[in-house]
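Data block below; observations after.
Missing here: one protein chain of the complex. Every other protein chain is in place.
Which chain is which? They are A, B, C and D, in the order written, and residues in each are numbered from 1.
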Amino acid sequence: MTDMASLMEDRAAAKVISDNLHKPVDWDSPKIARNIKKRYAAERRFKMYGLSAIALALLALFVLAGSIGSKGYTAFFQTYVQLEVTFDAAEIDPDGTGDPAVIGKANFDGLIKQALRDRFPDVTSRQAKRDLYAIVSGGASYDLRERVMENPGLIGQTRKVWLISGDDFDMLNKGYISADVDEGSRRLNDEEIAWYDSLKSDGAVEKQFHTRFFTNGDSREPELAGIWGAAVGSLYTLMVTLALSFPIGVFAAVYLEEFAPKNRFTTIVEVNINNLAAVPSIVFGLLGLEVYLNVMHLPRSAPVVGGLTLALMTLPTIIIASRAAIKAVPPSIRQAALGLGASPVQTVTHHVLPLAMPGILTGTIIGMAQALGETAPLLMIGMVAFIVDIPGGALDPATVLPVQIYLWADSPERAFVEKTSAAIMVLLAFLVLMNGFAVYLRKKFERKW
Amino acid sequence: RDQIRIVGSSTVFPFATAVAEEFGKTTSFKTPVIESTGSGGGLKLFCAGVGEQHPDITNASRRIKKSEVEKCAANGISEITEVKVGYDGIVLSNSNEAPELDLTKEQIFLALAKIVPSKDGKSLVDNFYTTWSEIDPSLPDVKIEVLGPPPTSGTRDAFTELVLEEACDEFPAIAALKESNSDQHKAVCAGVREDGAYVEAGENDNLIVQKLEANKDALGIFGFSFLDQNGDKLQGSMINGVSPTFEAISAGDYPVSRSLYFYVKNAHVGTIPGIEEYLAEFTADKAWGDEGYLADRGLIPMDAKERETVRNAAMNLSPLSM
Amino acid sequence: MSLSFLLLAVAALCALSFYFGRQRAIALSGGRYSNLHSLPAHYGMYVALWCGLPALLLVVVWYVFQGSIIEAMIVSDLPAEITSNTGQLSLALNSISLIAEGNGQHLSVSPEIIDAGRRLANLQTIANAALVVVMLAVATTGIALSYRKIDPDMRARNNVERISRWIMITCSAIAILSTVGIVFSLMFEAIHFFSKVSPLEFLFGLEWSPQTAIRADQVASDGAFGAIPLFVGTLLITLIAMAVAVPVGLFSAIYMGEYASSKFRAVAKPALEILAGVPTVVYGFFAALTVAPFLRDNGAILGLDVSSESALAAGLVMGVMIIPFVSSLSDDVMSQVPQSLRDGSYGLGATKSETIRHVIFPAALPGIVGAVLLAVSRAIGETMIVVMAAGLAANMTVNPLQAVTTVTVQIVTLLVGDQEFDSAKTLSAFALGLVLFLVTLGLNVFALKVVQKYREKYD
Amino acid sequence: MAVVSQSAMTAQPSVASPKMTARDLNLSYGDNQALFDVNLDIVERQVTALIGPSGCGKSTFLRCMNRMNDTIDGVTIKGEVTLDGRDIYDKRIDVVQLRARIGMVFQKPNPFPKTIYDNVAYGPRIHGLVNSRDELDQIVMTSLERAGLLKEVKDRLQSPATGLSGGQQQRLCIARAVAVSPEVILMDEPCSALDPIATAKVEELIDELRSNYTIVIVTHSMQQAARVSQRTAFFHLGKLVEVGETDQIFTNPKDERTKGYITGRFG
Partner (left out) sequence: MAVVSQSAMTAQPSVASPKMTARDLNLSYGDNQALFDVNLDIVERQVTALIGPSGCGKSTFLRCMNRMNDTIDGVTIKGEVTLDGRDIYDKRIDVVQLRARIGMVFQKPNPFPKTIYDNVAYGPRIHGLVNSRDELDQIVMTSLERAGLLKEVKDRLQSPATGLSGGQQQRLCIARAVAVSPEVILMDEPCSALDPIATAKVEELIDELRSNYTIVIVTHSMQQAARVSQRTAFFHLGKLVEVGETDQIFTNPKDERTKGYITGRFG
């Protein structure tokens, strides 16, 4: 059969169908109506799926935040006990010198113990006295000292002062220790609970906002433990991370995206960098341990090492985000600049980078947020340590917030449970702030072209 | 470096940190930096060598082993001061909503050993017990599920030594091995089952505590201080009829208690400032005494006489000899 | 003299030389900038770079070597009984530097050491002074040389750009080297491991029991390094996580992108992104202490035997963590589907969901596949959640109610507390790390291929 | 405003029985009014061309006719558009069906990233127009035939539509629209993305389709309007300035603005 003949045949056949087809569809027929109904039902179902998916995700967030918040909010308050303390001149400054050095050395702890004995005079046995002293925290004597140093006029007087309470007492006041369980199964015996009741009925027990939690370093005493040391450690660590990964990441991204020849090698590099973003963070810890500690002999537990390690981890995030942002700058802008005789470097610095900056910054902030929340690699380089002193620099031993959380979570003292949750809340607040900042940047610098 | 560096046991960690904090507050030295690495890991770091980059002190929840002393010596650490700081009971504990258990060491062995005597007691087979009641009908009919530390931990070492290795010779089939094949004997006595009944739960004891709270059927192995702090939620199982209480452990009645130690590198004393003063703080009665602050944290003190001996040895830096 | 002060000084010199370079160029231009080859600022930059770079390099090199050179000088004067022992030496040097810093009052050391400490302090003072002098000399030489070279025909811009390009190349090299470094360090130790354990046993063995004794006299498991149970466990948890994250993430993305009002979107999207920012430790606690007991108790009510370390608990929580990865990325790709395609479908009388299912979703599929694969590699590599919520025992099971362990959990447990890379036990962590690396590499290559193959086909 | 409305009315010679009508149509995007009192009749089985300078509201008007503007946020519409005498903005009207009856072809060819077959089959499938695979095959074939594409693609119905050339893609889009048996086909600058040869093909096709369908086409090329349409409407600044027989509009426009525009002297 010739082509022509077959074509004619096709045509003829098509013509038949075509005439057939052109019967207009009866849109009001019951069949179509049923079909439409089904379609709209499917539409509603589909929309429901979407809504429930979001609801589910938000619910997860809510439960997560709720379970942390409900456990942790009490840590922002601390129980204080009011005692009548006699600032006995004979104890504090026997010679009346008024010399701060002398006052500073005085036994303020003794004053507090005296005050407790005065309040509960019938306590005599050694064991009971120890229990009694535990009502007030070991840190209270430092407060008292400070108070007297500031106001030497107190010496010789008797004043009612609020003193920070010990952790068990605090837990009792916050209801974490129940007086109802059998005496043998709780941290506080019946006598101690009686003291509490007595103080409470005098109005000598109250909760105050716990500023120490935000200003202190770590401590074994839950009531004295604070997150400032870890926060400073996080700050130094992040500073090192940022100082390294931002310039290196951005320059690398610019080079790879704008200047490097596109060949197999750059593809390998690209895959490799993408892959690095998915490498388990603990592997970076291993590398840090090998390279920075064992080869370069940098100090253990130091924020520099943490920062260097985390920089390796955030580098790929920044490079990937920056490359994506640079890629998103329309080529027409580059061509315009090049066509005017701008050099490639000028094209990048004058046009591409400024336009890509919001994306680069968002990527950087997200990378930093990741670094802020990272624990695993730091376990490998000795940043899981008990460190009381607030680090004074990137070479001093330090921990970071998530590691502090990890450490507190492993402390036996009951009072650390709420501290753990509270520290998580603080960390989350930082993360939300950083993410919020990223969103803000995105909004603010978003440009249309 | 002008700051003491301490590594080692997670069991001693709460005590060492308490001392370190007090030391930092009351002296002009910086507060020591203490890392919790587990006893085994700590000793490994400790024995790696003399020098500023190596730790000065390591905590251990068991005594240093001969092999470790030799490793130290091989790395030029010839003089180590051993300081025994007190006792710690290892408790087998469960939620106090579950029935309290009264176990014997043999029962524990049968529940946790990798290889146990067969039903007829003649041969040795892989552990086949799945519920406690299979071991002894008086025990509850629940799955054997014990959360405990991994081999790097001193708690695990001590538990193996104090419970499993002691119980194993009570079984004739195993005792017989002692003569014929002492290597295998050791392996059988100390081997812990790996089929999921014993769950290695990492070094985080608090996580074990919280998991027990959530799982009424499980038992956990950890130091006494964690039980002490969580007495309203957990209860210690009796072992050989004795409950793990402060009194029972310090009186030596509770059978699974072990000594806690720390080790000091003598070569570092004098060159890293503050080591001697730290020793003094740790061995002062206000710290490790009967009413010292460490007892508050769950350390079970030695008696006064033993403390005196250890203190003298420590202050003189008398080197350990094994 | 502190490093930061030196750096400030270099910066100040650079600023000065920039100014002078620029002025000179302007002077030479005779008032018409177009007589110059480059902009005056380029000449300024040229001089500044010549001043700053060598000086900076000098400071860095000096700082790297100053310590060891001075140390060598101090060491050469110490008695042999100290220097012969490296440990002693390191302690002695520590004491010496403490003394030099003036913190030596608590030390009990020999007079030689105290002397050495004083000498060290002296040497350091001299070295610091010398550094400042040499740095100034280098900087001024740089300024002088480059300043004299300024000439209207000099290609200042090309020179400056060449230098800046080299800076960028250096940065890329660092980035690339770090990736190569990771691969090689993993590879090196893994090869070490495979010399102890056969790769076949490792890859196909069914038993995993790596907790060998860390001392000769400790009794622990005899060591079996068959990693299949770990792979199965990892896969199981990953699957569960994806079973949560993919549908929830995708539908969230669809709802936010296609149905939600912009107000709702402005709130919901960042809220979801918070899920990605929550530290994984927190998820770990959540999984171990809230979700796992919940599943166990409810399982018991239904008569199911749910382990308290069930794969399900870890997987579910990990899934929640991954939701934003899937939703954000697929939201992006779906919003990139051109409006013209949507119009095409609506114009034919399709409903919204039909348009989404038949047109938008297929068009965005390559991107979504890429997003999901990225999420998968994230799930495989996730550590803290599984460390806290999954088991440690290597059960070979695909029952999600049972406890399984994962590759990352094993890496952590193998390495925590024992950091000497000499036993098969610790080395196996590297082999596992390498496997993870290779698997994620495979996934990434695959994702790249998918994306490249189908990218913008609809444009 | 009243004046404008009147002038628009006078510009609108009424038609006997129009397929579609617009009456006093006003449309705003937010605060920005894009259409002012448009009155226009669309005659059945004819091609009506909408011309006018850029931004004058041609596309906007076209999208009003099958309610594609519904998908844009913040659009307010006043006035009436009817199809066969029924107001399409009536609440009881089902948009989904409406759009099936009034098909649309866009400026840039936008085939779905599926096979050629699936592209054409999409409409009949979602509307449930067929009961069997055979019927579907038939519809696809006829539609492709009608769009003058069958010969070129019949051997590769299962290959991706994105692999077709621009002109083929545009004809595929027409086939896709035809497959649901619409009564009216709206085309928004269907040739602007095509080269002259492809354009010629599509124009030929429009001419053929006219025998079965009512067609409205927006174009910025006056030559094209002259070539393919029977009636032409000239828009300017959101107003319908003049409408009439194409010949009349191009040879003898009544409005000065129309004259200016078609002679190119405009603006």
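Rule of thumb we're sticking to: contacts are C-beta pairs under 8 Å (C-beta built on N, C-alpha and C of every residue); 3 or more make two chains touch, one makes a residue touch a chain.
It should be emphasised that the depicted structure is a prediction, and the values quoted were computed from it without experimental measurement.
*Asks:* Shown chains touched by the missing chain?
*Replies:* Looking at the complete complex, the unshown chain comes into contact with A, C, D.
*Asks:* Could you pull out which residues of chain C are in touch with the chain that's been left out?
*Replies:* Residues of chain C in touch with the missing chain: 31-34, 36, 38-40, 155, 157-158.
*Asks:* Kindly note down the residues of chain D that lie in touch with the hidden chain.
*Replies:* Interface residues of chain D facing the absent chain: 53-55, 195-197, 200, 220, 222, 264, 266-267.
*Asks:* Could you pull out which residues of chain A are in touch with the chain that's been left out?
*Replies:* 261-263, 330, 332-344, 346, 350-351, 355, 447-449
Note that only the chains that are shown with their structure count from here on.
*Asks:* In contact with chain A and with chain B at once: which chains are those? Just list them.
*Replies:* Intersection of chain A and chain B contact lists gives C.
*Asks:* Would you indicate which pair of chains has the most C-beta pairs in contact?
*Replies:* By contact count, the leading interface is A-C.
*Asks:* Please tell me the distance, in whole Å, between the geometric centres of chain C and chain D computed from their C-alpha atoms.
*Replies:* One centre to the other, that is 55 Å.
*Asks:* Counting only Cα atoms for the centres, state how far chain B is from chain C in Å.
*Replies:* Going by mean C-alpha positions, chain B sits 36 Å from chain C.
*Asks:* Please report how many Å separate the Cα centroid of chain A from that of chain C, as a whole number.
*Replies:* Going by mean C-alpha positions, chain A sits 18 Å from chain C.
*Asks:* Touching two or more other chains, which residues of chain D qualify?
*Replies:* In chain D, 96-97, 100-101, 126-127, 180 touch at least two other chains.
*Asks:* Using the touch rule from the top of the page, what residues of chain C touch 2 or more other chains?
*Replies:* Only 351, 354, 387, 416, 419 qualify.
*Asks:* Show me, using the given definition of touch, all chain pairs that touch one another.
*Replies:* All chain pairs meeting the touch criterion are A-B, A-C, A-D, B-C, C-D.
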